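Only one protein chain is missing; all other protein chains are in place.
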Amino acid sequence: MEKQSSVPLTVEDLWVEYQIERGVVKAVRGVSLSLVKGESLALIGESGCGKTTLGVALIRLLVQAARITRGEITYWRDNKGIDVLSLKERELRRFRWRECAMVFQSALNAFNPVLRIWDQILDTSKAHGGMSTSQVRERAMQLLEYVQLDPKRVIDAYPHELSGGMRQRVLLAMSLLLDPQVLILDEPTTALDILTQRTIIDLLRRLKEEIGFAMLFISHDLATAAELADRVATMYAGSIVELGPVDDIFYRPAHPYTLGLIRAVPTVTGEFEALVSIPGAPPDLVDPPPGCKFHPRCPYVTEQCRVEEPQLKTHYSETHSVACFNVQRVQQDTLDLQERYAKYAGGKAS
Amino acid sequence: MTTQALMPKTGIRYWPGRVLRGIGRFLKLMSRNKTGFAGFLIFIFFVLMTTVGTLFVPEVTKADINAIYAPPTWEHPLGNDSQGKDILSQIVHGGRDILQMALLTGIISTFIGVSLGSLSALIGGGFDAFLSMLADIWLTIPRFPLLAVLATLVKLDNMIYLALLLSVLSWAGLYRSIRAQVFSIKERDYIEAATALDLGMWHIIFSEVLPNMLSYIAISFTFGMTSAIYAQVGLVFLGLVPLTRNWGVMINLAWTQGAIFFKDSIYFIMAPVTAIALFQLSIVWMSRSLEEIFNPRLRTG
Amino acid sequence: MNAGSGEYLIEARNLVRMFGARRERVTAVDDVSFGIRQGEVVCLVGESGCGKTTTGKMITGLLKPTSGQVFYAGKSVWTPRGDKGEDFKTYRLGVQIIHQDPYASLNPSHTIYKILSTPLLHHKFVANTYEALDRVIELLNIVGLSPVEDFLYKYPHQLSGGQRQRVSVARALTVNPRVIVADEAVSMVDVSIRVGLLNMMADLKRNLGVTYLFITHDLAVAKFFAWEGRIAVMYVGSIVEFASTPQLINDPLHPYSKALLAAVPEADPELTRSKKRVELRSQDIPSLLALPSGCRFHPRCPYFEPGLCDVKRPELLPVGENRYVACHIAAREAGAPT
Partner (left out) sequence: MSSIAMSTQAVPQRKPLRYWIKRITSNYVVRMISRAIFTIWFVTSLIFFLVRLMPSNPIEVYINELMVQYSLPYAEARDQAASLFAIDLDAPLSKQYLDYMVQLLHGNLGESLRSPGTSVWEIIVAFLPWTLFSVGLGLLISFTLGVFIGMLLAYKRQALWEPVVSGTASVLSSIPNYIIGIVLLVFLGVYWGIIPIHQMRGSRSPGIQPGFTWVFIKDIFFHAAMPVLTYVLSTIGSWILSMKSSTIGTLGEDYVAVARARGLSEGRITTAYVGRNAMLPLITQLLISIGFVVGGSILIENIFVYQGIGYRLSSALTTRDYPLMQGIFLIITISVVLSNLVADFIYGWFDPRVRIAGGD
């Protein structure tokens, strides 16, 4: 398996369900994807589309009511595949953070309020072993410096003494402590102010370039995805409906939902553009509609969409796939976007 | 569709029908929480027993020397006491005082707590600061010993006095929780919207704030009842309150006459003990259902 | 002092609001002035804690200014002694607010019908419940909640976030307000539904002549909603720049506005990656308890001039038609009189 050396994590047909009072929520429905070294994959979608569930499922940190009903998660290290779903408790603990670290939404509550930052860093290191306390201290100082914090001030502080942006950076520094191959980021900038958000985004980009791990970036914010992602996956009602290189997704989207999102998000720079919203509301995942889950909101809907659910198929190229029966018609409506891209490309060439 | 068809459905026109429908809805909501419903049923049983029940079970005042500590028979389902009196009769008749006093204390203390707590939160400023400080101090006064000391100074043979005294002694806890609740509701956006819509102080208090506090008030009420029962029975048990015909008095009698140390007296002592325990439990359980009933988020059209 | 400028429907003049007491006393809003013309949209933009919500609440009359005045239709809202002015009732109903959190802005105890009919009946806009129902149905249609029978007797918890915000707008419309203060009204609503809500609110402006004070932290939303209006950028309690939207978006003058615009990621990969950044000198947002001297932005400002910016507090000065900036350097470059 030669190619796996650059693909540390693969997910194959993953299904996650959880039980609520009303019934079973099918939160993730048959997701397949792979994370590539040195590359970031953005998972975009609206609240309740299952993107966070997918993220935590990768490190098997689902809530008690949830379970993975089908699928495979394989982690690759030194050309050897590890079946994450069959890891025993001990091995799973080792896998978390050391191989695959996850930075959560709102770092405000990511730290134990009664322990100093240093104690929590030391806890992390101790749980995985391999470093002496003084080594950990030294490394922690380096990493805090790396994320542009004042290590001396931060390391012995209690979490409540740090601002939201600082905590987010501490968490990022902590995620680098054990050199993981995979980094999962769940809405890492959502709760932050614009200028703080900018420093985090810049930091993340630097991390990606300098450290070169595989990054999975979960966000509802198209703009952050546009800025940070190499590839983008659009998620709707628990499935990936489109997956492709970032430029393909933004300039020639092939799924009506992706197109709808792009048409609904204003940019700051440039002249005024009229925007359209997607009609209707996201489906109830306990009782989803038949056929394509997007069909009740889709302007391109046909009879086929109402009965049959489209599967993810490649389109344009090997790297761009989409789950829609009406790709051709959608494409015709993206001409303006394609033009815009051509302008950029032209600009680049000249 | 005409506008007419969309009018709120009043449906039944005569009040008995509406009352019945209301009771039906209440029972349906009550039964959603099983523990709560069980509590509710036991509570209703006690209420019926001490009201309607007294009509069926005659009050026995005559001692029967031949029946001292007689075990249960068909005639005396709970046996007889140290004087040969029927225990069932004493239980049936001895609950009314407790029930009335508990309800009365619950009502008075809830009233004090709700009015002071809401006023404090709504008026704020020095008034609020003063009351809060007073409540903080009040909360540290050990209630039961104070009550016991007071009972030696004042003759607490009147139920209303006792209820009033208990309420006054327990206002602080209720006040504090109601105040916190009103404060948090007051800060909510829909109150601000109602202010901006100029709907008036009364509307805001009774229509916007109060409905969202009902579950809280219900809990306060049940809490007032349970602590009243605790205190009253405790005082009676210590012989500090000259009440007669009361479960606490039964225990006190069993205690002072040493009956508690006879194996045969098990019915005599356990009957009032069980009654008190069960009654307390029923109130606590019932409060769970009440909490749900008054929680608007669990309501559906 | 007691008369507002005839130009504006609603006007804030030298608004100051302090919170807390003694040592913890902070000035959340510090000398803010602006006016909104009939039918205009003015957008307040800034980061959390900059005082934009406090300003919005003072405009709505929900907070009394510590000092300064609010004028509605040319009349002062508060008397010099701080009591409610004579036309307070007209003002009170004339200015309504839409809150950010769709889950907290509707009373969970009431049905949608009750929420909407109460103000109608209370203020006698309708004579009886039949008329109230007609009006409620009309309002639900205006805010795009149809078919109405799906919503009338629902409780708020049975609706989605976007639908709740629409009910909030409908509730504000019950009293026929002339001004709506929308405080982050769309920021908690999902992306795909957000634009629908914004378009609906824009329609109200067009069809009913509603004037908006639109408060947001999201520059893209501000640009979209206030394109024909003006934007005021706030920083630590003060307005630092006030200009027409296209001007501010395309040619910001204040270093803080520049930094904000440069920092915002765009939903367009090529555009966002090629954007020019503004490097700040510090990432720390000043605490309201220990404000920097002079210009509040000076410890972070890339154009900082020692001896000037850290000494003298810049005033909001006109630098061209309908355009104001509070920066020594920007004002100098624009040739403003100092």
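Annotations
Order of writing sets the chain letters: A, B and C. Residues in each chain are counted from 1.
Simple rule for what comes next: a residue touches a chain if its C-beta (ideal position, glycine included) is under 8 Å from a C-beta of that chain, and two chains touch if they have at least 3 such contacts.
All of these numbers come straight from a predicted model, not from anything done at the bench.
Among the residues A:Phe95, A:Tyr146 or A:Phe213, only A:Phe95 touches the chain that is left out of the figure.
Here one chain is not drawn; of A:Trp76, A:Phe104 or A:Tyr341, the residue touching it is A:Phe104.
The residue touching the chain not shown here, chosen from B:Glu59, B:Glu75, B:Asp136 or B:Glu187, is B:Asp136. Counting the whole complex, the residues of chain B in touch with the unshown chain are 35, 133, 136-137, 140-146, 148-155, 226, 229-230, 233-234, 237-240, 251, 260-263, 266, 269-270, 273, 276-277, 280-281, 283-285. Of the residues in chain A, those that touch the hidden partner chain are 56, 59, 61, 64, 89, 93-98, 101-102, 104, 106, 108-115, 123-124, 127-128, 158, 160-161, 171, 174.
Heads up, the rule we're going with is that only the chains that are shown with their structure count from here on.
Of all chains in the assembly, none touches chain B and also chain C. Comparing the CA-atom centres of all chains against that of chain B, the greatest distance is found for A.
Centre-to-centre, using mean CA coordinates, chain B is 49 Å away from chain C. Centre-to-centre, using mean CA coordinates, chain A is 54 Å away from chain B.
Residues 46-47, 148, 163, 165, 193-199, 201-202, 220-224, 226-227, 229, 246-247, 250-251, 260-262, 264-272, 275-279, 281-282, 340-341, 344 of chain A are the ones that touch chain C when the two sit in their complex.
Residue ranges on chain C touching chain B, taken from their complex, read 60-62, 89, 92-93, 95-97, 99-101, 104-111, 113, 118-119, 122-123, 129-130, 133-134, 137, 148-149, 152-155, 157-158, 168, 171-172, 174-175.
Residues 1, 3-4, 6-8, 188-190, 192-200, 203, 207-208, 211-212, 296-297, 299-301 of chain B are the ones touching chain C in the complex.
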